[in-house]
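With one protein chain withheld, the remaining protein chains of the complex are depicted in position.
Think of it as A, B and C in the order they're written, each chain with its own count starting at 1.
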Amino acid sequence: MSLQTDFICSAALTIQSAIISHKPEIETLDQAIGDGDHYINVLRGAEAIANMTDELASLTPDEALNKIAMKLLSTVGGAAGPLFASLFMGMAKVAKHNGANTTLDIAAAFAGGVQELIKRGKGKVGEKTMLDVLVPVAHTFIFSAIENKSTTDICADIKTAADKGLESTRDLIATRGRAAGLGERSKGHLDAGAKSCQVMINEICDLILKSNT
Amino acid sequence: MSLQTDFICSAALTIQSAIISHKPEIETLDQAIGDGDHYINVLRGAEAIANMTDELASLTPDEALNKIAMKLLSTVGGAAGPLFASLFMGMAKVAKHNGANTTLDIAAAFAGGVQELIKRGKGKVGEKTMLDVLVPVAHTFIFSAIENKSTTDICADIKTAADKGLESTRDLIATRGRAAGLGERSKGHLDAGAKSCQVMINEICDLILKSNT
Amino acid sequence: MKKFVNDVNNMLTESLSGFAKAHNDLVSLHLEPNYLTRKNKAKNKVVIVSGGGAGHEPLHAGFIGKGMLDAACPGQVFTSPTPDQMIAAAEAVHADKGVLFIVKNYAGDVMNFEMAAEMLPFENATVLTSDDCAVINSTFTDGRRGVAGTVIVEKCVGSIAETGADLQTCKALGDKINAQTASIGVALTSCTVPAAGKPTFEISETEIEMGIGIHGEPGRKRETMREADAMVNGMIDAIIADLQPKKDTEILLLVNGLGATPLMELYLIYNTAEKLLTEHGLTIARSLVGNYTTAIDMTGASITVCVLDDEIKQHWDSPVNTAGLRWGV
Partner (left out) sequence: MKKFVNDVNNMLTESLSGFAKAHNDLVSLHLEPNYLTRKNKAKNKVVIVSGGGAGHEPLHAGFIGKGMLDAACPGQVFTSPTPDQMIAAAEAVHADKGVLFIVKNYAGDVMNFEMAAEMLPFENATVLTSDDCAVINSTFTDGRRGVAGTVIVEKCVGSIAETGADLQTCKALGDKINAQTASIGVALTSCTVPAAGKPTFEISETEIEMGIGIHGEPGRKRETMREADAMVNGMIDAIIADLQPKKDTEILLLVNGLGATPLMELYLIYNTAEKLLTEHGLTIARSLVGNYTTAIDMTGASITVCVLDDEIKQHWDSPVNTAGLRWGV
């Protein structure tokens, strides 16, 4: 695997439509234990990126990731905005430094992104946030890459990690983000941010698998 | 028939419970083409009078009617307040002048009350107000009294007049009171004030009939 | 009905008591009969006394204070107050130059104030407000309803009274403003009179009541719910048709919430109303947006346009210090 800007552009378009088709779940989750805007926040970001693919096309992958970060920062707002922006900033930083020419490069970039997101949000796994999906996915990605698994297997591993991570948020008590105010009452619902991450990660994996065949 | 203060007091109590038992109709009518407070306005007045029967007991009938008028004026409010107060003021005035010792005296007093009410409200029959009940009742009362009918017949005539008057408001277009703003749309509903008058008149007739037997 | 209420019968008194306590620098409350007066009794001026059913807050008690009302008489919810209240209030504030009553044109209010006026031992006059142009063809003998334009009348008449103007001058300004003011309201939901405990009217998700009265009286027409611009457009058309203002006229534009409409939406309405009125060649020289004449908990809004002249502008701009309107002090 290597990361090309045109893949980033196709991913942007795919993600936009994937978010739209998961509107009911994402929206309902943030209504249940948040404030109901997560879907529209993520969609606003996804649309903005999908609309800038022309601009992105001529950039290097790390430049594109950085541009995406800045766009997300100024369009998404809420908690999701700075977090996703940090994710892309971190990815851009590592990609610029290491390149993005191997699977491991890409995995490292993703891990760097998650690192940056954690720094911004001061969170950790187990707090019922998107980190419950992102952190296991980052680990899985790195390990699978190190083990030199096939793209198909890596994608399968990642999807499983994302699904499990998402499901793990159900019984957690939120201690970070808006749902933290709820205490015990946050139990029994999936986290909206974890859900949107799982949706996006799934889409990207499917896109990789498709372009791989 | 002659009018005694103790009859006024019993009538006050009867009216109070009659109004309460007709709550749904009266309230719904003022909600449909008014502002929904006619029931509670009339009830407030009826309660106030029912609560002052001790005070009234020692007064002459015209004094009692006057006292009732003043009480209604300061407790009912809305359109109904000054109108009902005027009705009792007018009755008191005529009763004081003529006495209230014959059926004709009482009918004249009632007519005088209606007269005073009309002066205050500047209304007339056919405008979809309580006058559509009060005016025909006043006429019927006077004529039946002149014809020297039996109390039973007079009461029957009055009740018929009240019922017909009430029913006549259904197809009228309101041109007076709050419903006037509605124009054509006021058609098809009975007038709330006409309804409360019909209820009270009916009750008083029944009370007369009962005390007559 | 979900409301902050203990006993429906005490709701008005409890609310008035809270109002008087929260604004004890501005008003004093008298109970039985119920009326509120300005904290510092005015001297040697026409006193302005208003009143009407409760449920329209901040109207009228919220407008007691320097530059506006001397006293207000709150009736029960949506029910005119009674003459004893008006007489007691007028007696409490009378300052040797007579009493001007400001009365919204409803049969109940008119008759109760009329009886008070007849019994009052002071010189007095009445301004009847009737700015609601919802009913198009007003051949009806009771005339138009007084709605949010009343606030403009109370503000300006209150101002001119502070200058020492006599009773007829105060009344003349009030009558003039009323004559050149038009309002129309629209309801998206019904209000609920607490004592009734259920909504005054049924209205579906896809309907609106155009020309609603501030007591939930049905309006001009039941229409289909549509986007804000279309609703505002219809309202502005009704106002223009009624006022027929000349081009380049200066106006005051008041967008009034009926109780449960968020400010965000009122400003959106203002945005459209401003645009449409400007297109009609009018100049919006003054504006007011907020909940000033409400219908308890109704979702809806009204638009009021008052044609200005120098006199009205002067009295609109003058200092006012009340719970509901405050500037220049």
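Everything below uses one rule, namely that a contact is a pair of C-beta atoms (placed from the backbone, for glycine too) under 8 Å apart; a residue touches a chain by one contact, two chains touch by 3 or more.
A quick note: this is a predicted structure, and the numbers were derived from the prediction, not measured.
Counted over the whole complex, the shown chains touched by the missing one are A, C.
Only one of A:Q31, A:N101 or A:S211 touches the chain withheld from this view, namely A:Q31. Checked against the full complex, the candidates A:L65, A:A80 or A:A194 give a single residue touching the omitted chain, namely A:A80. Of the candidate positions C:S80, C:N105 or C:T261, contact with the hidden chain is made by C:T261. Checked against the hidden chain, the listed residues C:N9, C:N40, C:Q168 or C:S287 yield one contact partner: C:S287. Although one chain is hidden here, its contacts on subunit A can still be listed: residues 27, 31-37, 39-41, 44, 73-83, 85, 120-122, 127, 174-183, 185. Although one chain is not displayed, its contacts with subunit C can still be listed: residues 2-7, 11-12, 14-19, 21-23, 54-55, 57-58, 62, 77, 188-189, 205, 208, 225, 227-229, 231, 255, 259-272, 274, 284, 287-289, 291, 294, 296-297, 299, 301, 326-329.
Everything that follows uses one rule, which is that only the chains that are shown with their structure count from here on.
Chains touching both subunit B and subunit C: none. Chain centre most remote from that of subunit A: B (centre = mean of CA atoms). Averaged Cα coordinates give subunit B a centre that lies 32 Å from the centre of subunit C. We define each chain's centre as the mean of its Cα atoms; on that basis subunit A and subunit B are separated by 75 Å.
Separation between the centroids of subunit A and subunit C, computed from CA atoms only, is 54 Å.
Shared interface positions of subunit A, i.e. residues touching 2 or more other chains, are not present. For subunit C, residues touching at least two other chains: there are none.
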